[in-house]
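Note that one protein chain is taken out, while the other chains of the complex remain in position.
On to chain A.
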């Protein structure tokens, strides 16, 4: 055993102390206490937001969104962000973003659909995160769906996706990673649209097969989504600013 030396580190004598730069930083435990709560009612659906629950990641958010159809049902989603951390492989002048989605309790969504959700969310946030600021790094987003509303369908993909977009944005803000705008999504029937710049730019559009809105004009659908987007965005900004002022 003696001739297998660990070349990666030198531990030094047993009483060696690690290099410490500053002790004035806030201890990790306080993170949990300082996590602020917010429950904001926005008309027909209420959102509950909490930030910084996951202690070992760079930023996290927890969302509870009440279902449109059933008051007792809601979507519970935990988002955590790790990074920017060094990426492996070829040189990349920009950061690479990856999104992982997982149902942590009951698995109801098919694997193919989960992949589709991940690709959709990656596309949306590739346009939103200021990737140029983080060369040679990877940013990993992990979504844990704790509960999803079971209305008429087994699961409501559109409300899950809306919660995902909002949750990721809040987690990015919590992590202090640069994003171009407080991006949020709005839904109408079975359509989801993600907007930025106060609704003047669309960064993502998701449409599911559905008889209810198939006859409607796509522009009208986007307009309807925008209404929901604006209330969501307002809620998120109110939460962020209130949370920030309370922590100062």
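Throughout what follows, a residue touches a chain if its C-beta (ideal position, glycine included) is under 8 Å from a C-beta of that chain, and two chains touch if they have at least 3 such contacts; residues count from 1.
One rule holds for everything that comes next: contacts and distances are computed from a predicted model.
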Among "LALA0S07e04566g1_1", "Ras-related protein Rab-18", "Ragulator complex protein LAMTOR1" or "Glucosidase 2 subunit beta", UniProt-listed name of the chain not shown: "LALA0S07e04566g1_1"
Touch criterion as defined above, residue of A:19, A:111 or A:219 at the omitted chain: A:19
Hidden-chain contact residue, picked from the options A:73, A:92 or A:126: A:92
Contact footprint on chain A, counting only the chain that is left out: 7-13, 19, 21-22, 24-26, 58, 83-93, 130, 133-137, 169, 172-173, 175-183, 196-198, 200, 237, 240-241, 244-245, 247-248
